[in-house]
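All protein chains but one are shown in place.
Chain IDs A, B and C follow the sequence of writing; residue 1 opens each chain.
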Amino acid sequence: MKVTVLFFGATADTVGSRELEIRADEAATAKSIIDQLSKDHPALAKHKLLIAINEEYADPDTLLKDGEEVALFTAVSGG
Amino acid sequence: MKVTVLFFGATADTVGSRELEIRADEAATAKSIIDQLSKDHPALAKHKLLIAINEEYADPDTLLKDGEEVALFTAVSGG
Amino acid sequence: MDYTELTTEPIDITSVARRVVPPECGATVTLDGYARRFTKDKQTGETRETEYLVYEAYEPMAIREMQKLVEQVKSEFEIANVGIVHRLGKLEIGETSVVISVAAPHRRAAFAACEWLIKELKRTVPIWKKEVFADGEVWVEGDSQAPAL
Partner (left out) sequence: MDYTELTTEPIDITSVARRVVPPECGATVTLDGYARRFTKDKQTGETRETEYLVYEAYEPMAIREMQKLVEQVKSEFEIANVGIVHRLGKLEIGETSVVISVAAPHRRAAFAACEWLIKELKRTVPIWKKEVFADGEVWVEGDSQAPAL
């Protein structure tokens, strides 16, 4: 299956991209996506990452479905 | 001695004036001024009056001095 | 950069808020009080429709009392600057009667100080409000006793 991964702020700088299409196996979770990305972008593991799936905060162990949108970002700092 | 008495809002309406010059004896207090005015304007006694002397809140029993400015008004309602 | 003013002109909230901001600050909390159309009578529970308001002040004493509040709030809260502007005269419904702006490095102090200021202003500053209805008018008497002497 494929998922879209979005990056913002610090994570976008780290990955050098704002959006990636990623192939993942059926048991993929947000956490496994992060592990997969960290091979190419080890600096990603230095951040404490928050996860959203389809625009909602989600647990790292949530199973992903085909076509879902996963966002990886650092603790928010708006205001 | 003479004192100036100022009225605002409800007290100005009750007395029909915003400012009066009043002759008072040497032992006059804000309270004795109110008693004196209440003879002509009995409705004044219906209000719970606050007192300021020379632009500062004051106790009704404060002795007045010649030329002082006494303000008589109801509980404030700004804001 | 603190200021306390009485004015018979309409109040621009933004300009009041912005005049209190020094460069080390990150938050301003602003209270905007205004003439409300419908008021519920505390005793009867009935709702009355206000046509307009008239505010009157013992002007020099009101300024002094507002300045005292500014001094006191700055000694008790970690804030930078305070602006208080109260309007006088006739106010149409929806027009701002009072603006209190507090700028602070941290927002918590700004909220606490702003809330303290409006509470104290309503208790101590010699300003009175007349509510005018279709069938009459009344000078509103505040809840408070005389401030402690």
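Just so it is clear, a residue touches a chain if its C-beta (ideal position, glycine included) is under 8 Å from a C-beta of that chain, and two chains touch if they have at least 3 such contacts.
Nothing here was measured: the structure is a model prediction, and the numbers come from that model.
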Omitted chain - touching chains that are shown
A, C
Mind listing the chain A residues that contact the chain we can't see here?
6, 8-10, 13, 47-48, 50-52, 55-59, 71, 73-79
So that we can see where the missing chain sits, which residues of chain C does it touch?
12-14, 17, 21, 23-34, 36-38, 93-94, 105, 107-108, 111, 114-115, 118
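The rule is short, and it goes like this: only the chains that are shown with their structure count from here on.
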Compare the CA centroid of chain C with every other chain's and tell me the farthest one.
A
For chain B and chain C, let me know how many angstrom lie between their CA-based centres, rounded off.
25
Residues touching two or more other chains, restricted to chain C: which are they?
none
